[in-house]
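Just below is one structure, and these are the notes that go with it.
Just one protein chain is left out here, and the rest sit where they should.
Here is chain A:
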Amino acid sequence: MTLTSSDRVQAVLAAAASGAAHGTFPVEAFADDSVYQAELDRVFAKSWLFVAHESEIAEPGDYVLRHLGEDEVIVTRDEDGRIHVLYNACRHRGAPVCRGAKGNSSHFRCPYHGWTYRNDGTWASAPRKTLVYKNLDTANWGLLAAPHVAVKWGLVFASPDPAAPSFDDYLGDMAWYLEAVFGLDSRGMIVMGEPERALLEANWKTGAENYCGDALHVAHTHKSLEDLGMSQQLLREQEMYSMFSPGKGHATFAWNLERSGLPIEAPWGYPKQVWDLFDQGELTADQQRFNAERMPLAGLVFPNFGFFRGFSFDPVSQRVMVHTQLRLYQPRGATKTEVLSWLVFHVAEPEEYRTKSYQDGLFVLNAPGILEQDDFTLWNAPSRVGRSRFARDHEMGLNYQAGLPGMSRGGPIEDHPGPGESYDSAFTEGNIRAFQRHWIDQMNAGNVGSADPGRPGEDR
């Protein structure tokens, strides 16, 4: 029997749903083309997606090219300072109206027939329009745009779904955790340099689950840190993690550096004189306590936006430099992901510290970073294995059982001041399971009302 693509999606979703009860997840979900196509329709077209940091388009007319799902969009700031997310395709014949990856322009003119749009997406003109387009209903021929755009803590998100919930609803309790990190200083954050873009041979979910809370990989994947003297006790540090699962597929985890043996003066390893510059003005006492006691390390906003507040440690100077990475796992196919990486800093940090921390951060982060090059080498495994005969014949599920009841040492944090579920060590994959449950819900919800499962494309 030949399975149609819709049957394949249903089979993988059924395996995911039955596996969720005992902590397995079908490896085919990282490789199957029809699952990937369904994700574009049911996850990416229905979610709030990160597109840019506000500081990248600081001035009126500034724009950057980004993607929503696989669709290229122009993220613009119009003459009145409002941000728009516009589909980069002329309404006349579909040619790209914006060609450069970044710049400043009041208008975008199509190279084909010259239709021209303002940077807020509205139709502006066409050559000889009084002769050619006497009755064109120009209000209907502006660039297609994401119906919803939200900016919070400088992070610009957009949703392609007209029926999307508000961004606040979408984040739910994750907002409490994001604010603790990105709201540390009321003057906001800025991007240093331009984002790195790199093509990764992996499914986007592998990166996403790592940022959800894979605290157990650190001691082995990144053991070369011990070889270099940049850390001494990665395994013993697993007790210093704490995991938080605020719901709706989002996740975050923290790592208290005070017991790391590193020369720590203030939370996250900031030098005290830098830490004292942060006003923490908009943080509640609970969030301040959370930052000081737990030190949020990384997290994921469903489906594919991550952050990582890490540090580099120079064993010679004994200097700790803190940096905050923004990460987007941009889908490019079932087994391909474009990895975008930004480094952002608080405006309040002295420029000299920011510059040095950016440069030092590049030693550990992104494609050339000594941390991430090892991650990126291992992450093609699920998408490679997911295509295998073995995986199909054995209905191979990957193991996510750490932290299941009775499996691991640890449990909820008793006096945790924040919302959602918590776990008091690295010994759980609960954050990833929560991400997977939400993914299953989204994939199934997108399939509601499918009269004929044999006809893909009608199941939205």
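Some observations on this one:
The definition used in the following text is that a residue touches a chain if its C-beta (ideal position, glycine included) is under 8 Å from a C-beta of that chain, and two chains touch if they have at least 3 such contacts; residues count from 1.
Quick note on the criterion: contacts and distances are computed from a predicted model.
Within the choices "Oligopeptide transport system ATP-binding protein", "3-phenylpropionate/cinnamic acid dioxygenase subunit beta", "ABC transporter permease" or "LPXTG-site transpeptidase (Sortase) family protein", the name that UniProt assigns to the complex's undisplayed chain is "3-phenylpropionate/cinnamic acid dioxygenase subunit beta". Note that of A:Cys110, A:Met192, A:Val320 or A:Ile440, the residue touching the chain absent from this view is A:Met192.
Looking at A:Arg8, A:Lys102, A:Lys152 or A:Arg319, the residue that reaches the missing chain in the full complex is A:Lys102. Residues 99-103, 192-201, 221, 223-224, 226-228, 316, 338-339, 355, 358-359, 362-363, 366-368, 370, 373-374, 376-378, 380, 384 of chain A touch the missing chain (whole complex, contact as defined above).
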